[in-house]
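Here the complex is missing one protein chain, while the rest keep their positions.
Now for chain A:
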Amino acid sequence: MRRRGVGASAITKKKLETSRYKEHGNELAMIQLDQLSKQLETFHSHLEKFAANHKQEIRKDPQFRRQFQQMCATIGVDPLASGKGFWSEMLGVGDFYYELGVQLVEVCITTRPQNGGIMPIKELHQKLLKTRGKYAQDISLDDIKTALSKLKLLGTGFTLLGTGSKQIVKSVPGELNMDHSAVLEVAQKYNGKVSNSDIEAMYNWQTERIQHVMEHLVREGMAWIDTQTPNKETWFWFPAFFNVKNNN
């Protein structure tokens, strides 16, 4: 009986077959890779074309800018990554955030003696609009947050506290924990004035915990003490949230 494939020639043949399969497989993979990179290239060029077409909107409209940035982020393109890359040259978007970052630092530093290094993001927004002047590009809260996140890389202690529209920008080094942020939130709500009993009523914390938090905020220069109050309780005032019009 004739048995197949035991001889030396059969082994060579089999080897040849596997190598051919491998070759073919590689070929297929190559084609796929090629296609994929072509697709990505097309996508990239479309994105660039899109950016070029909508350059004006991206520069002028904060809402549009935010959406464009989200789109870029999902495919791993960071238009802010470099000051010299295609994106910044095309859109001037890198420069935009550098400029905003510098202005933001300036505003924070000049107001620091008064507010102790904390400022509601809305107030920062108003001040930035003022310093940038009437003819500059409009900026949104999201732009401020983006500029802030870029500043974080420098480790200068610029951080955003809280959530929502009552967010606070902190421009001094030093840690603020959840308790501090919680008190700042109440202070902001009460136009810059809180007492221990306000905090207790709000969060039901123990006396020691409240005292500890308040002492820290006074030590950081964010709160001033007032002992001439109608109810004889010490009040803590935050210049950052104090508005003459609201209190008188």
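Note that a contact is a pair of C-beta atoms (placed from the backbone, for glycine too) under 8 Å apart; a residue touches a chain by one contact, two chains touch by 3 or more; residues count from 1.
Please note the rule applied: contacts and distances are computed from a predicted model.
Enquirer: Which choice in "Vacuolar protein-sorting-associated protein 25", "Glutamyl-tRNA(Gln) amidotransferase subunit A, mitochondrial", "Signal peptidase complex catalytic subunit SEC11" or "Protein brunelleschi" gives the name that UniProt lists for the one chain left out?
Expert: Of the names offered in "Vacuolar protein-sorting-associated protein 25", "Glutamyl-tRNA(Gln) amidotransferase subunit A, mitochondrial", "Signal peptidase complex catalytic subunit SEC11" or "Protein brunelleschi", the absent chain's UniProt record gives "Vacuolar protein-sorting-associated protein 25".
Enquirer: Check the options A:7, A:25, A:113 or A:174 and report the residue that touches the missing chain.
Expert: Considering the complete complex, A:113 is the one touching the chain left out.
Enquirer: I need the residue numbers on chain A that touch the omitted chain, in ascending order.
Expert: Given the touch definition above, chain A has residues 113-114, 116, 193, 218-219, 221, 224-230, 235, 237, 239, 242, 244, 247-248 touching the missing chain.
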